[in-house]
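In this view, the complex is presented without one of its protein chains, the others remaining in place.
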Amino acid sequence: MSDLHWKSAITKVEPNRLTIRGYQLDELIGHVGYASMVYLLFKGELPDKKRAKMLEAILVSSVDHGTTPPSVLSAITVASSGAPLNAAVAAGILAISKFHGGAIEDCMHVLISTMNLTQSKNISYNDAAKEQINQYKTAGKRISGFGHRIHTQDPRTDRLFSLAHELNIDGEYIKLANSFVNEFAKTGKKLPLNVDGAIAALLCEMDFDPQLANAFFMIARLPGLVAHVYEEKTRYKPMRKIHPSDVEYDGVINRKFEE
Amino acid sequence: MSDLHWKSAITKVEPNRLTIRGYQLDELIGHVGYASMVYLLFKGELPDKKRAKMLEAILVSSVDHGTTPPSVLSAITVASSGAPLNAAVAAGILAISKFHGGAIEDCMHVLISTMNLTQSKNISYNDAAKEQINQYKTAGKRISGFGHRIHTQDPRTDRLFSLAHELNIDGEYIKLANSFVNEFAKTGKKLPLNVDGAIAALLCEMDFDPQLANAFFMIARLPGLVAHVYEEKTRYKPMRKIHPSDVEYDGVINRKFEE
Amino acid sequence: MSDLHWKSAITKVEPNRLTIRGYQLDELIGHVGYASMVYLLFKGELPDKKRAKMLEAILVSSVDHGTTPPSVLSAITVASSGAPLNAAVAAGILAISKFHGGAIEDCMHVLISTMNLTQSKNISYNDAAKEQINQYKTAGKRISGFGHRIHTQDPRTDRLFSLAHELNIDGEYIKLANSFVNEFAKTGKKLPLNVDGAIAALLCEMDFDPQLANAFFMIARLPGLVAHVYEEKTRYKPMRKIHPSDVEYDGVINRKFEE
Partner (left out) sequence: MSDLHWKSAITKVEPNRLTIRGYQLDELIGHVGYASMVYLLFKGELPDKKRAKMLEAILVSSVDHGTTPPSVLSAITVASSGAPLNAAVAAGILAISKFHGGAIEDCMHVLISTMNLTQSKNISYNDAAKEQINQYKTAGKRISGFGHRIHTQDPRTDRLFSLAHELNIDGEYIKLANSFVNEFAKTGKKLPLNVDGAIAALLCEMDFDPQLANAFFMIARLPGLVAHVYEEKTRYKPMRKIHPSDVEYDGVINRKFEE
């Protein structure tokens, strides 16, 4: 049975002692934020304060986007059938897939391969971006991370990038992403970076594996999914017909955040 | 079709403007933590700094517990079959159920009904706890939130409660939870509050709906699930036999956290 | 590690030999139907020909009910996000819950407890049904399995019951179910048995555990879920808005089945 013996490098569990990536958990509680734990679990190291703040901002930026995303619609549809909270949330997670959230991973791959192009061919970001845009165009494919159904200038992108600038995390991948926007503009297309593209660029800056891209979206969006499922369960009758867009916001408006 | 028109009080989506519970999202990014967004989404209000810190600590405390919980085993089993990350994570979420994570909700119900008992009968916390313990014993049921398979003194509980004390959040529900420990001790049972029980008491202090209890565990544990799925996908061959306990920690050890 | 050794009484797997509940699988293939395998797996015995035919009819009767059930809506919503077939189907399965499919189990419990009532109190089916109806009314609860949002006389119920009559499976539980319809009628309510109620009565006749009720619905409906997911993937663009009821049938019409 020795072939069944296996190893894991994440968490060591001993009686009255839990150690995550080498750090005693109770020494982290109260000192380190949730976003830092995500970083620690995924990369094996705690982030510096700037990266911790950047990652927290990324998670905050994607915490909810109203009722229309398919993850919310599948979650509340399942909730409406009387399923428990975790089953409804799981149905929501299942919709965070290729066309919903998946843009982050796709855009990371584009940025990484374009960065490699600039290095292998020794060309500028603009030229490399132009080459990629043409290749995708020829293949009849869209480059993920640019443009948005609703937002012409995604307010989350602007804020994330100004924060990245404050924190000195706006390095080469941000420049490269902006080169794509410039090159799109030259072809007459206004395709600003959307929040998926912005997160992709920032995850590239922080050197995360693109395989993990979807995780950041799932983690960010989970509280939103829960809030919608909870609203469904406490406000609506089971088995109602759920319209995908004829929905009106009736919550509090115009609050001013003051720290 | 007017019966299909519905309302939601969570997020208002307008072109270039996202408002969550009345706050403009881009004004929150970089200023407010992820845990505060959870609080805002669930309760409709931003927490004060102490509650924000307490909730963040709760999320950090449950971020992972090694490979043995069923949520990890179902997630990596699904990952091992070649499923995408989100499907593996969904399978993990499906195991966060009655006997895994569910103790938080069960314990909240016990604490709330015992608190009501002290008020309706005008009796002490100890007497009320004793009455509940006897009732559960007679019914042949266990009270959730006390005792642990592995930890005789859960290090997460101690840390969460000392933090609650620092932050002045250690109110009546913490006292009540400790009364249960005292009364168990009088019957000769050493049943300290485990991390589920500690979180239950703290969520009662912060006046969360017990229906949402499981959400805090799902949100906390999601990064851990992702880390295990990622390890499975990058370290092991597909379709391996996964032993539920013959696993050895081979990661970094003995790191000291310094702020 | 000997506590990990466990036992299962379902299928014996040996090299070049598979035995299900004691029968060699390759001796069953081609001789026994899928419904009989369901019966064998759940009850440990192969059904006689009449029960095999009855169970097959039950599965056929619930194979699909158009696009409006929440299981279809959650499945195609997830499919529309680009998820693979099995993930979309899993999201559909998650909606086969308390208020969608769950009526079969609820109705089985009502029928079994009412049958026990007739025996313990030595009263008629009508009187026992009347007593139950009154108890549910007093408790403000609905009895599952009677009445339908769309069908005033569910064509599946009629056909299943006439088949049960032909096959001599229309025993005491069918009579009891009809007593409920009679007693509802006396209170001025036209509440015919719907397909869930009919299946509940038939599963009681065949002495299945109510815990398994939902399984028959899941098995029956799975091909329908797949067909809708396949239609979504082959006919529609990803991320479309899916209206829950403004859908028009545009398939073949008015075919006549001839054996």
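Going by the order they are written in, the chains are A, B and C; count residues from 1 in each one.
Throughout what follows, contacts are C-beta pairs under 8 Å (C-beta built on N, C-alpha and C of every residue); 3 or more make two chains touch, one makes a residue touch a chain.
Just so it is clear, the model here is predicted, and its values are computed rather than measured.
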Hidden-chain contact residue, picked from the options C:Met108, C:Ile133, C:Leu163 or C:Ala177: C:Leu163
Full-complex contact with the absent chain, from B:Ile20, B:Met37 or B:Ala88: B:Ala88
Omitted-chain contact residue, chosen from C:Gln119, C:Gln135, C:Gln153 or C:Asn182: C:Gln153
Residue numbers in chain C that touch the chain omitted from display: 1, 3-13, 15-35, 37-38, 41-42, 44, 46, 53, 56-57, 59-61, 63-68, 84-87, 89-91, 93-94, 96-97, 101, 150-156, 158-160, 163, 166, 209, 211-212, 214-215, 218-220, 222-224, 226-228, 230-231, 233-234, 236, 240-243, 246-257, 259
Missing-partner contacts on chain A, residue numbers: 1, 4, 83-84, 86-87, 90, 244-246
In chain B, positions touching the absent partner: 1, 68, 70-71, 73-74, 77-78, 80-83, 87-88, 90-91, 94-100, 102, 238-239, 241-245
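Methods note: only the chains that are shown with their structure count from here on.
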Numbering shared by both copies at the chain C-chain A contact, with half separating same from different: same
Intercentroid distance (Cα basis), chain B paired with chain A, Å: 23
Separation of mean Cα positions, chain C and chain A [Å, integer]: 40
Interface hub residues of chain A, defined as touching at least two other chains: 1, 68, 87, 90-91, 94, 96-97, 241-243
